[in-house]
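Of the protein chains in this complex, one is absent; all others appear in place.
Here the chain labels run A, B and C in written order, and each chain numbers its own residues starting at 1.
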Amino acid sequence: MTTQKPKSNSPTRDAAPISASTAKEGLGIALIGTKFMGRAHSNAWGKCAQFFDLKRPPRLVVASGRNAQETAAFAAQWGWSRASTNWRDVLNESAVDLVDVSTPNHLHAEMSIACLEAGKHVACEKPLSSTLADAKRMVLAARAAKKKGVQTFVWFNYRRCSAVAFAHRLVKEGKLGRIFHVRATYLQDWGGPETPLLWRFQSDQAGSGAHGDLNAHLIDMARFITGDEIIEVVGAIEETFIKERAIVSAATDALASSSKLKGAKVPSKGSGKSTVDDAVLFLARFKHGAIASFEATRLATGNQNRNCIEINGELGSVKFNFERMNELQWWDHTLDAKLRGWSRIMCTDAGHPYGGHYWPAAHVVGYEHGFVSQAADISAVLGGGASVVPLPDFEDALKTQCVLEAAIRSAREHRNVPIRELDKF
Amino acid sequence: MTTQKPKSNSPTRDAAPISASTAKEGLGIALIGTKFMGRAHSNAWGKCAQFFDLKRPPRLVVASGRNAQETAAFAAQWGWSRASTNWRDVLNESAVDLVDVSTPNHLHAEMSIACLEAGKHVACEKPLSSTLADAKRMVLAARAAKKKGVQTFVWFNYRRCSAVAFAHRLVKEGKLGRIFHVRATYLQDWGGPETPLLWRFQSDQAGSGAHGDLNAHLIDMARFITGDEIIEVVGAIEETFIKERAIVSAATDALASSSKLKGAKVPSKGSGKSTVDDAVLFLARFKHGAIASFEATRLATGNQNRNCIEINGELGSVKFNFERMNELQWWDHTLDAKLRGWSRIMCTDAGHPYGGHYWPAAHVVGYEHGFVSQAADISAVLGGGASVVPLPDFEDALKTQCVLEAAIRSAREHRNVPIRELDKF
Amino acid sequence: MTTQKPKSNSPTRDAAPISASTAKEGLGIALIGTKFMGRAHSNAWGKCAQFFDLKRPPRLVVASGRNAQETAAFAAQWGWSRASTNWRDVLNESAVDLVDVSTPNHLHAEMSIACLEAGKHVACEKPLSSTLADAKRMVLAARAAKKKGVQTFVWFNYRRCSAVAFAHRLVKEGKLGRIFHVRATYLQDWGGPETPLLWRFQSDQAGSGAHGDLNAHLIDMARFITGDEIIEVVGAIEETFIKERAIVSAATDALASSSKLKGAKVPSKGSGKSTVDDAVLFLARFKHGAIASFEATRLATGNQNRNCIEINGELGSVKFNFERMNELQWWDHTLDAKLRGWSRIMCTDAGHPYGGHYWPAAHVVGYEHGFVSQAADISAVLGGGASVVPLPDFEDALKTQCVLEAAIRSAREHRNVPIRELDKF
Partner (left out) sequence: MTTQKPKSNSPTRDAAPISASTAKEGLGIALIGTKFMGRAHSNAWGKCAQFFDLKRPPRLVVASGRNAQETAAFAAQWGWSRASTNWRDVLNESAVDLVDVSTPNHLHAEMSIACLEAGKHVACEKPLSSTLADAKRMVLAARAAKKKGVQTFVWFNYRRCSAVAFAHRLVKEGKLGRIFHVRATYLQDWGGPETPLLWRFQSDQAGSGAHGDLNAHLIDMARFITGDEIIEVVGAIEETFIKERAIVSAATDALASSSKLKGAKVPSKGSGKSTVDDAVLFLARFKHGAIASFEATRLATGNQNRNCIEINGELGSVKFNFERMNELQWWDHTLDAKLRGWSRIMCTDAGHPYGGHYWPAAHVVGYEHGFVSQAADISAVLGGGASVVPLPDFEDALKTQCVLEAAIRSAREHRNVPIRELDKF
């Protein structure tokens, strides 16, 4: 096994190593992929046991990336015991109980299936895959693995914003009544003409653009909160506004893919064709009658990370905007008319999902805490406990994948696309 | 002429009547229709000369409605010199220069055409008509009238919210650059299952539901602000959530159509079928490349009158929400990244459109002032002057009507509908 | 009587004059003062009978100002039957039932007392006076007049924002429980160093600066909403940041006092001393235990007309910001903790004070409607009816005046000032 002993610059204990017996009680994690999501997941595995009381606290066994030096540094920084440049190492690593697949979308299928076949639980980054065919292969593998007690998870992290999870609960308790409308937009603005031809604009690596990246989240959130399923896509627009972008070096690409993306000034080497969508909009119908609109874009100037969903029901409505992620807007239509108003609930109370685990009320949490809560929930489930709110598995994520695919077909074929056309095996 | 001498309870002058010569300088107005829009327009004609310096201040000559007693009371209250129960009276009334058609949509064509043929200017309530065929007949009449110096206007009042007019100017000055996105929603919530079968839910009287009422405004605002035209509707949903509603008496209907609509408790006489849409959503493409979404609904619980539009351009973005109508949200993308933010501009300054005409800065105005500003602009134009921002005429309103029609065809025929299919005569 | 026949450019009726008997039923109004408040009051008297069903609709009898030509134009524009340049004319005018005193503060006492002695009802602009001594003289006159059925009113217009009136009702119904905190700030920013030495910066004409102009409103609102009285001022700061300002001509001053104030570029004639406060802050105690802070300033850059009050009680809290005057923020502390939130109530419903009188729900109103509602309430009361919420009379306004005085004493004498030191006659 090609491992690297990390030279740590991270916070460390200078005491004796944790004994094997202690370690055994934990949940051994391997991470594949060390970019943005690799960071977010590492942070989550590393913190969750500090905020949640877990029977199987995660052990950060091995992190795997392509570049030896970078991966070693990454492992050291985030507390992974070993670094590896061959992801297949994790298949035979007995200390690993779960593999976290945080690589680009087109690699999800191969890696996840191999891990499941090796008897490892898998937590795969969203969307499930870059093609519907791959996604279905993953589900078949998940079904086979499930029979052996092996579980799958998908990192739809926004379910674990307290406000989103609370919206889910309100719907489940019947507080919204019959649902009429779902209105979902995920707006970003980093994809202007000045942004170079990063891998995210190349379909062979990224699968899709804003659609797979952002609409995947919206579809999952809409399904999660409503508890309902989309049955038809009714019209869609797929658009690539910026058709040519400046070509840059791989190093610049890597840098730009990190958190320093924005504002990076890069030397151009001519221009190349962007082969992904900049924006996808579509309309849809839910099984129980709600009608919905979805929009994902990287060119909504002024909206840096505006992941918004509003749901209107007969008895009440909820609204969420990730840029103010600690807040849920709630409208109680059963109140006397003169006392009705959009109520800004700070979802940081002990009574809110995940609310009691972090800091006192209104001592707000951030983006990373959705991942921490998901890592805690996965650990809890694999320790025989329950998650705070439902976790999406591959089977569940396939439903989201079908809607993504239906939207693209609708946009390209100019017709309504029923989901039943896509979800058969 | 069937006129009623109103018993006034309105503010009056107890001096001698204004001399004929003075009156002659003004602009003689006749109003047809005395319900919600009749009130709003009466207020506008009555106030505009107090806030704007007008060469031809409006004279409120005659108000026409169906019920003699009600119309007389209405005329007295709002300062109309005479009341009439026959709208055709206005055709031969020499003191009338302009007829304000504020009746239900299906009456617009007949009335407007008759008035134009009689040589009267016409200011017609939006949407232009309830059918595309009628709308085209109105345009033909307007074209013929125009040759004789007779003008047409349509009451798209939201253009005259200072914030909307200011957005129009910003785009015109190039401050947004190339436009990528238009996102427009007009959300109301008074159409729940408890609301009875008012005339607004009956297609023979109302033409359409939320679509003609609310999407008409959105389409006009989108065209006005961007200065661009929609060329294709790409998918649409037309939905009637509440298919049966309680039947009520005509009196109740009349009452409910007034400002007391909300919360009216009404005795039921069984139920009848609602024949209009509760909600219409559609996607569209603009000529210069922007992509757009539109949504109108009466069942978005929690949104009483949320007329919103957001436009994202390469250099900047604007956002408007009528519920905070004095404010325009403005994003200047040309600023240094660390100083960029959504900026809440109170559009009440002397430098804003209509800003200097009412009260000092941040002494906010309301819904009615859009009408007042439009009445002032119409009076200015007919007095040989200029409007503060462009006024829509029948020709212009037909473009909006074509988009309304395209959306319905798209929803019913499940296909993309290009506007060129509809705008031919 | 020096009257001018106005050359009207205002909306007019071209019918016969209203008969004397009709006129007699109304409420004859005389206005003294034709600047900013004169405009706002004229608009209010002229509109109130269109939105409220009044037994004694106002008749706009005579407007009085100093400049003959300007006053005549003003009267014509706002629908006053006559113009006068001698305010004492109104004392003997039998058609006048009520005199509206809209002049600068130092003139309130002389005019109001004369009118009361002549048997006219008086509606005086706030603050009651520029000195406590004058204010007490006015109260004595009001007491004497009251015995003869003559009434007094003070234009504390913000009480009649629907949101403020609704807050008053919530407190009255016990919805806030014991009140702990009152936090009131009225922030403006037009008083920067570029603003010249207008009359508003000269204490002999203006009485005080931000204090009398803005803190007067805050104190009245705090008293009105809580139903409680301030008993002590505990520390205060009175500050004139800009000690010298450019001297300008009287014409410029007049212009600048109008709604065109902001941004006026004016030719300087050297500089003079500003003799009023730019800002006054003070702390206070209420009779029933609440503690409070007040701040008025003209130099809070970024705050154009931010009249805010927040009140925290044991069972709930309310928050109001005039710049979003249609909204009341309401916190219901009796709800389950996880459902608590600041609720944005659009106070435009039929169930809200004044809500049913204007436009449908969420068709927002503006600054001027507070005056219209007050004119309606005064007319209602003088017609034998009731006001929607309590109207302040001179007796009531004196309580506000005492607090203003106590704050100034506290600031200048560096001590706590109990109100009982000031309110004796």
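Just so it is clear, contacts are C-beta pairs under 8 Å (C-beta built on N, C-alpha and C of every residue); 3 or more make two chains touch, one makes a residue touch a chain.
From a predicted model like this one, the values you see are computed outputs, not experimental measurements.
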Among B:Lys126, B:Arg285 or B:His352, residue touching the chain not depicted: B:His352
Touch with the omitted chain, as defined above, among C:Phe201, C:Trp342 or C:Trp359: C:Trp342
Residue in contact with the excluded chain [from B:Phe166, B:Tyr186, B:Phe241 or B:Phe394]: B:Phe166
Omitted-chain contact residue, chosen from C:Ala118, C:Ile231, C:Ile291 or C:Leu339: C:Ile291
Interface with the undisplayed chain - residues on subunit B: 166, 328, 330, 332, 336-347, 349-352, 355
Missing-chain contacts mapped onto subunit C: 180-181, 183, 185, 187, 189, 192-193, 234-237, 239, 241, 262-263, 279, 281-283, 285, 289, 291, 293, 295, 297, 299-303, 310, 312-317, 319, 331, 333, 337, 340, 342, 410, 414-416
Touching residues on subunit A - with respect to the absent chain: 5, 7-18, 20, 22-23, 26, 36, 40, 43, 45-50, 53-54, 57-61, 77-82, 95, 190, 259-263, 304-306, 322-326, 346, 348-351, 356, 358-369
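Here, only the chains that are shown with their structure count from here on.
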Dominant chain pairing [most C-beta pairs in contact]: B-C
Subunit A-subunit C separation of Cα centroids, rounded to whole Å: 55
Euclidean distance of C-alpha centroids - subunit A vs subunit B, Å: 44
Centre-to-centre distance between subunit C and subunit B (centres being mean Cα positions), rounded to whole Å: 34
Multi-partner residues of subunit A (each touching 2 or more other chains): 337, 340, 342
